[in-house]
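Input: one structure, supplied below.
As you look at this complex, bear in mind that one protein chain is not there, while each of the others sits in place.
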Amino acid sequence: MLTIDAVSAHRGKLMALSDISLTLDRGKTLAVTGESGAGKSTLIACILGLLKPSGGTITWSGAPVRTCRPALVMQEPRMAFNPALPLLQSVLEPLKARRAMVLPDRLTRLCKGLELSPELLDRKPAEVSIGQAQRAGILRALVAAPPLILFDEPLSALDSVTQKHTARLIAELQAEEGFSSLIVTHDLGYACACSDRIAVLRSGRIEEAGTPGSFVAAPQTEYGKKLRDAAFALGALEAAE
Amino acid sequence: MTPGILGLLLRAIVVVSGAAIATFVLLWNAPGDPAFAIAVARYNTIVPTDVLDQVRAEAGLDAGFWPAFRAWIGPLLVGDFGRSSVTGRAVWPDLVRALGYTAPLALAALMIGLSIAFPLACLAAKKPGGVLDRCAVAIASVGAAIPPYWLGLLLILLFAVQLAWVPAMGARTAAHIILPALTLGLGVAAALTRIIRSGILEARGQGFLPAFTRRGVSRRSIARDHVAPHAAIPVVTVLGLELAFLLEGLLMVEVIFGRPGLGGFLVHAIETRDFPRVQAVVLLTALIFVFVNLAIDIFCRVLDPRIGEPGA
Partner (left out) sequence: MRSVLALALIFILLAVLGPVLAPYDPAAINIPNRLGPPSADWLLGTDALGRDILSRLLHGARWSLGLAFLISVIGLCIGTVVGLVAAQGGKLADWSVMRTTDTFLAFPELVAAVVIAGLLGAGTGTLILALSVTGWMRYARVVRGIGLALKSRGYVVQAKLAGMSPLVIAHRHYIPAMMPSLIVVWTGMFAHTILGISALGFLGFGVQPPTAEWGTMLLDARIHIRSTPLQMIWPGLAVAISVLAINLCGDALRDSLAARNS
């Protein structure tokens, strides 16, 4: 399981995270939400070891997180692929890096689940839609069956129809594959709908954490209440109830 | 990340020390017996072993690397370049004398280069893609491809041998500077023309200029107040890069025209394994090069305060 213990981090001189402690069990989903600049992306960078925390530790079952080779699904789907290579080349990178064989059956099944055709995977990133690129990104994350997948705003580049579709696909695949997922999103509705636990970040601190149900029913803090009410007003929380 | 002026100065010092130390290591590890070359240069004949040993002791070659390094760097830090292994004379006055031939040549070449390149570039930039422009670019391309030593020989052939207008070899009279300065100056002009031209075009392409024209600001004052400062930055930057070309060209041209400047000084010092002299020239070249570039960096920051600011 993923353990984030008293982590703080700096971006330049700015304190981007302070004293963050969270846990994520095997096969479960943790959603981290908050406004822009709350420190969500910094948290991802710290978990993945792309940014060195200035304090605290992050481990996966006691070992550094990178040892479990976590996967990341990026916010900008097309940016995650080398523009000069066919998608498939990039999708198979995690297997290549592990010197693992491509299992055709598994690949076919994943492709089917993600509604990606082999012909589509032979195209270059610029030649597919953003939704397709995002699904290819999810395929790349899944292909080597990592125990932990991080989703950084997985829906933000997509239109609302594709958003719902992709969210459902992620949930189905998680049920099938059993990976732990940490989903970072500013969309409170999605955060509540997809997760087992939810944490609200504000200016680099955890404002509150709990189950989505309890958060929607009774936020512990003023800020949480404000966020919830704003989401209600937009009609985004209906799905979660 | 762009460091401040103090950082640049520090960097310049690191770079010059690096160059000096690299040269020392290279000198010390060069194959062959330097004492032999020194002795031959000093006595003009092959000498017996005991004289060779004496030469070796005098030049400090028998002491080993570290003592020699200390003996070199200590006086150097207080500005003493040591004494020539061959003549036994102090290096510094000889170096200054050589520089006295090289500096006027460099200045004259730069003047010639600028006075050709500026009008040519301005003419060319008047109508980009026009006949004049294409001619200027073509001339510049050809000029950049001609090796300076060959150009020097061609000029000697034409003006000194065939026409006999000017003297070629040596540096006895003021007229001796004409041909070498012309040789170098033409090379400098070729490189500068292209850069000044594209500098002007780029500055003119800046979005704010049409606004000035619309407000009725005269062409002349636009050119003076807005195009010129914008074109100046790339030109000044490139002048710094041209300095490398100039120093290389000086070396060749001085050898061709037999001028007793730094170029001949260096080549002779290398041939006779006169370590203190080689080191002095290397150090001087690095110093000139680094500090001219430093001055250019600072100048550019004055012209355009955005350079050096964070985020620029």
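Going by the order they are written in, the chains are A and B; count residues from 1 in each one.
The rule is simple: contacts are C-beta pairs under 8 Å (C-beta built on N, C-alpha and C of every residue); 3 or more make two chains touch, one makes a residue touch a chain.
These figures come from a predicted structure and were not determined experimentally.
Undergrad: Which residue from B:5, B:46, B:71 or B:157 sits in contact with the chain not drawn here?
TA: B:157
Undergrad: Please pick, from A:38, A:74, A:128 or A:167, the residue that touches the omitted chain in the full complex.
TA: A:74
Undergrad: Which of B:86, B:179, B:195 or B:286 sits in contact with the chain that's absent?
TA: The one listed residue touching the chain not shown is B:286.
Undergrad: Given that one chain is not shown, which residue among B:9, B:76, B:270 or B:303 touches it?
TA: The one listed residue touching the chain not shown is B:270.
Undergrad: Which of these, A:21, A:57 or A:82, touches the one chain of the complex that we don't see?
TA: Only one listed residue reaches the unshown chain, and that is A:82.
Undergrad: Please identify, in ascending order, the residues of subunit B that touch the omitted chain?
TA: 11, 14-16, 18-19, 22-23, 26-27, 30-32, 141-142, 144-147, 149-150, 153-154, 156-157, 161, 243-245, 247-248, 251-252, 255-256, 266-267, 270-271, 273, 278, 282, 285-286, 289-290
Undergrad: Give me the subunit A residues in contact with the hidden chain, please.
TA: 48, 50, 66, 69-72, 74, 76, 79-82, 84, 90, 93-94, 96-98, 140, 144
Assume only the chains that are shown with their structure count from here on.
Undergrad: If you average the CA atoms of subunit A and of subunit B, how many Å lie between those two points?
TA: 57
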